[in-house]
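A single structure is presented below for examination.
Note that one protein chain is taken out, while the other chains of the complex remain in position.
Chain naming follows the written order as A, B and C, and within any one chain the residues start at number 1.
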Amino acid sequence: MTSPDTPASSAPLAAGLNRWQLLELYYWMRLTRSLEERLVLLHRQGKVVGGLFRSLGQEADAVGSAYALEPGDILSPLIRNLGSMLVKGATPLEVLRQYMAKAQSPTAGRELNIHFNDLERGFLGQVSPLGAMVPVMAGIALHFKLTKQPRVGLVYVGDGAMSTGAFHEGINFAAVQRLPLVVVCENNGYAYSTPARLQTAAAHLTDKAIGYGIPGLRADGNDVIATYETTRVAVDRARAGGGPTLVELVTYRRKGHAEHDDQRYVPAGEIEAWGRNDPIDRYRARLTETGWACGPDLTLTDERVAAELDEALARCIDEPFPDSSTALTGVYADPLAAPAEWYRSLTPRPPHD
Amino acid sequence: MTSPDTPASSAPLAAGLNRWQLLELYYWMRLTRSLEERLVLLHRQGKVVGGLFRSLGQEADAVGSAYALEPGDILSPLIRNLGSMLVKGATPLEVLRQYMAKAQSPTAGRELNIHFNDLERGFLGQVSPLGAMVPVMAGIALHFKLTKQPRVGLVYVGDGAMSTGAFHEGINFAAVQRLPLVVVCENNGYAYSTPARLQTAAAHLTDKAIGYGIPGLRADGNDVIATYETTRVAVDRARAGGGPTLVELVTYRRKGHAEHDDQRYVPAGEIEAWGRNDPIDRYRARLTETGWACGPDLTLTDERVAAELDEALARCIDEPFPDSSTALTGVYADPLAAPAEWYRSLTPRPPHD
Amino acid sequence: MTEVTYLEAIRQGIWEEMERDPAVFLIGEDIGTLGGPFRVTEGMQAKFGAERVIDTPVSEQAIIGAAAGAAHMGHRPVCEMQFIDFIACAYDMLTNYVATARYRAGLRTPIVVRGPSGGYVRGGPFHSQNPEAAFLHTPGLKIVCPATARDAKGLIKAAIRDEDPVLFFEHKYLYRRIKEELPEGEEVLTPIGVARVAREGSTLTIVTWSAMVWKALEAAEQLEREDGIQVEVLDLRTLLPMDEAAIIASVKKTSRVLVAHEDTRTGGVAGEIIARINEHCFEWLDAPARRVCAHDVPLPYAPPLEDFVLPQTDDLVAAARWL
Partner (left out) sequence: MTEVTYLEAIRQGIWEEMERDPAVFLIGEDIGTLGGPFRVTEGMQAKFGAERVIDTPVSEQAIIGAAAGAAHMGHRPVCEMQFIDFIACAYDMLTNYVATARYRAGLRTPIVVRGPSGGYVRGGPFHSQNPEAAFLHTPGLKIVCPATARDAKGLIKAAIRDEDPVLFFEHKYLYRRIKEELPEGEEVLTPIGVARVAREGSTLTIVTWSAMVWKALEAAEQLEREDGIQVEVLDLRTLLPMDEAAIIASVKKTSRVLVAHEDTRTGGVAGEIIARINEHCFEWLDAPARRVCAHDVPLPYAPPLEDFVLPQTDDLVAAARWL
C-alpha cells in the first residue's frame, strides 16, 4: 500500500500492528471479496472457463494467517485461500487471467483459478488431490532446515483434507523432523456437502495435533486480528526451531462448494446466522470503534480496491487464450516439447477406392 | 485343548479366567514360540522358501489380545501375530505349509507365511503394504454394523504401520461410523531398524486416539493377562456399540525384523534387558506362584506342544510344492483360468535358414 | 419407452440393483444429501437410508478398502470417486489388495468403483483424466467404459452383479449430452467383456470406446458423405477382459484399422490393442494399424490447449483418409 508509514501511524495499536498495518488487513480482505464479486459477474458472462470457488465469509482467516508470514516464507493455499495468495503478492490481474485461462496467465492457461505459484514471492499453488500439498510443503520446510535458513512454510488444509492419508503422512513427517511448518486448518464446517462431524469424531480438529506430538492452537477465523495473532505464535515457534503447529481457524463457508452448488444440504438459518458474523463487517466496526481507522480511510480503501480491480480487469478482459501451438512445450527440460501427433501433419490421400 | 473344564477349574481366578483358560494362555504362547523355533531350524535347512519373521518376546501381546475375541469375531494379523492366528484357530500344520510353500498350504503355495485367511474361523491374513488392512477391517466391521450382528473386528498395526496414510483413513472412517473395530498397536520399539521416536513425535501412541475422537488404552504387552484384560475392554465396548478403541501394547522385538537382520542398529544391552522380561518366563512364574497351575501342568503342556509340532511337521515336511499347472487358476470367478502364454505350446520350427 | 440421459441411465441401473439386492450399498464422498457433484446418486439416501448410502470422509483408500472388507462378507458395495482422477489415491488398495484377493487368498471381492472420467469439459489436469491404462495391467480387475445410455445402464447393473471387482469409468462429457430411448418394463443388462459394432463398415475399422465412440461415428458419417467409404466403428465397452474376437473379426473384414482413445498415446491402451491385432491378424492388414490418441502432455485448461491436445473428429477423418 502506498500510504506513508508516518511515525504517528507506526506505533503498535493491537497485536503489535500499527495503524497502517491494521488498515492493510482491511484492504486485503476487501480486495479478496471484491475480486471474487468481479469473478462472479465474469462467471455469469461465461468468461470464467472452469468452476468458480468462493471464500465469502472466510476472508479474515485467509488474510490474517498469511499476514503472519515474513518475506521469504512460503505458503500453499487451498481453494478458499485467494486472500492468502494476495497477501503473499499474487495480483488480481494474475487471478483474473487464471480464471479466464488467458495466454498471459501465470500458467499460460494450463491451470485453473489459484493453482499457480511463485516461490520468490512465496506461494506454491496447490494441486486438486487434497492433502498432497502437506508432504510437499514439509519438503519445502525440510529445505529451510537443511540449508539453515530462518524461513517458514505454511500449508492450508480444510476440515475435509485432514481425512486424507497424504495429510497424515506429511504432518507426521514434519513433526518427527521438527520442520518449520505451520499447518493451518480452515474449519469452515463443510467439505463440499459433508459436515465436519462426518469427517472426524474428534471434538476439536486441534485434537489431531496431540496425535502428532505437536502444539495445537484454535482461533476465531472470522476475527482477522485473532487469526493473525494465533498464526503468528505458530510461525514464530517454527522459525525458532520449535517445529510444526496445527492451527485451527474456526469459520464458515457461506457460499456453496462452487458457484453451481445450491447448498441444499445446509440447515435453514445457518448461513444467515453466519452472515451476521461477517468478518469484514466485524473488522470495519472494530476499526472505527477503536479509532484505529476512520470512515474516510475505509471509503478510500474501498475506492482504491475498486479502482485496482477496474484496471486489472480492463487490462486482461480482452486478452486472448493461449495459442494452441504452446500446448506441447515444457513437459520435460529436455526435450523442450512433446512431438505433435502424426495425424496433425497429414496430406490427405485420395479416397480409398 | 482337551483337558475337561471341571467345575473346580472353572471358577474364575484372574481377569475372569478360570484355571483351564489361564493354562490355555500359556499353551498358546508356548505353541507360538516352539513353532517359530521349528521354523528357524527349517529355515537353516533351506526348507523355508522365503523370509522368516519372529515374534520372540511378543507372544503375550499376540495371544492375550486375540484371546479377548469371541467366536465369530474376526482379526487381521501383522507379521508378528502368529500367536493371534493360532488362538483364532489357524493350525501349526497350515503355518508350516505356508512357510514351505507346500501344495497343501491354505493358499496352495501362492502366498507366504501367515498371509492366509479363513473368515469362518475368524482371521483375515494381511497383505504386505502396511496399513492396508485397517480400511479393510473397517469394512468388515461395517458389515457387522449393517447386518446388526454383535461381532467385532480387530486389526493389528505396528508402531511403523501407524505412519501410513491407509491407517489414518481407515481408523478415522471407523471412528466416524462408530464401527465395532479394535485397533491394536504393538509398540515393539522398532519398525525394521527405525526406532519409534523417528516414527512419531507423540509421547504415547495412544495419543493418536485423541485425534480420532476414540478411547485409547495402554497395557504391558509382555503381561499376557494385562494384554487380555485391556483388549477385552475394547472388544466389549465395540460389541456394545461404543465404537473403535486404539489399544497400545508395549512390548519389544527381540529378534531382527527378519531372520537375516543382524540388528546392528540396536543399542547394546537393550535386547538382553528385554530378555529378562520374557513374557513366557514371567507367566510361567506367575502361574506357579499363584498356584493357578503346577509344574506338571506346564511340563505336560510343553510336551503336548512338542508332540503336536512333531506330528504337524512329520505330516507336511515331505509334501510336494504345488504343481505348476495350478498357477493360472482363480484370478477371476470367470474365466476360471488365465490362458497359458503362446510360447509354452509351440512345436519348434526348423531353424531359420 | 422413455428418453433417458447417460447419467440418468446409470442412476436407474444403480437404483434398480439397490432395490433388487439388499447386499448392494453405496459409499463415497457427498453421495448422500448432495447426490454427488453430478447427481448420479440423487435421491438415493432419502430412499434407501444413510446406512446404504454412506457419506465418507475425504478418504479414497478408506472407501475402497472398506468396500473390499464388506464385500468379503457378502456385500456388493458401489464406490464413488468424486472425480475418477482421485482413484490414484487408492492405487495401492486397488492393485495390491483388491485385485489380488481372489488369486492369493480365495476372497470374493465384488465391488464396483465408479466415477466421472474424461475431458473435453475444460476441467484441467485433475478433473479430466482417463485412468484405464493405469489399471489395464492389473490381473484381477475388470474395466468398463460405456459409450451409450443403454450400455451405461446395462453395464453398471452387470458390474454390480459381477463376482469380481469392476472399475466403471463414466464419461462426464456424455452425462447430459446423449439421450436414448430405454424400455420401461424389461431389464437392461449388458454383458461385461463383449464389444459392440456401433457402425457396420467394410473399408476401415475404428476401434475405440467411451466418448470417442461418438467422434468415431461422426468421422464415419463424414467419410461416407465425402469419400464414400464405409467405416466400421467397434465400441469395445469393456477393456478388461478385452473382446479380442470382436477386434480380430472386424480387422479381418476391413484390413485397415485405427485405434482411437482419449488418453495420452505412450503407454496407453491402444498399444495393447495393436499388439494383439498384430499377433492375431498381421497377415490381414493392408496397412499398419495406427493410433489416434491424446498428445503426451498433462491435459491443460484453456480451450485452445485442451482442444489441441485431445483427439478430435477431424483427426479421425484425416487419419482414416491417410491410412
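By definition in this document, a contact is a pair of C-beta atoms (placed from the backbone, for glycine too) under 8 Å apart; a residue touches a chain by one contact, two chains touch by 3 or more.
Everything numeric here is computed off the predicted structure, so don't read it as measured data.
Chemist: So which of the visible chains would the left-out chain be touching?
Modeler: Within the full complex, the chain left out of view touches A, B, C.
Chemist: Of C:80, C:162, C:272 or C:306, which one is in contact with the hidden chain?
Modeler: C:272
Chemist: Tell me which of C:5, C:33, C:96 or C:255 is the one touching the absent chain.
Modeler: Only one of C:5, C:33, C:96 or C:255 touches the chain omitted from view, namely C:96.
Chemist: Quick one: which of A:77, A:135 or A:160 touches the chain that's been left out?
Modeler: Residue touching the chain left out of view: A:135.
Chemist: Kindly note down the residues of subunit C that lie in touch with the hidden chain.
Modeler: Subunit C touches the missing chain through residues 85-86, 88-89, 91-92, 95-96, 99-100, 103-104, 125-126, 133-140, 240, 242, 263-264, 266-275, 278-279, 282, 285, 287-291, 296-298, 300.
Chemist: Since one chain has been left out of the picture, which residues of subunit A touch it in the full complex?
Modeler: 107, 110-111, 115-117, 119, 124-125, 127-129, 132, 134-143, 146, 165-166, 169-170, 172-173, 176-177, 330-335, 338, 342
Chemist: Which parts of subunit B face the unshown chain closely enough to count as touching?
Modeler: Looking at subunit B, the ones touching the missing chain are residues 49-50, 101-103, 107-112, 115, 127-131, 160-161, 163-166, 191-194, 198-200, 264-265, 321-324, 326-328, 331, 338-344, 346-349, 351-352.
As a convention for this text, only the chains that are shown with their structure count from here on.
Chemist: If every chain is reduced to the average of its C-alpha atoms, which one ends up farthest from subunit A?
Modeler: Between subunit A and the rest, the longest centre separation is with B.
Chemist: State, to the nearest whole Å, the distance from the C-alpha centre of subunit B to the C-alpha centre of subunit C.
Modeler: 40
Chemist: Would you mind pulling out the distance in Å between where the CA atoms of subunit A average out and where those of subunit B do?
Modeler: The answer is 46 Å.
Chemist: Would you kindly tell me how far, in whole Å, the mean C-alpha position of subunit C lies from that of subunit A?
Modeler: Between these chains, centre-to-centre, one finds 35 Å.
Chemist: Name the residues of subunit C that each touch 2 or more other chains.
Modeler: Only 56-57, 59, 61-62 qualify.
Chemist: Using the touch rule from the top of the page, what residues of subunit A touch 2 or more other chains?
Modeler: Only 163-166, 198-200 qualify.
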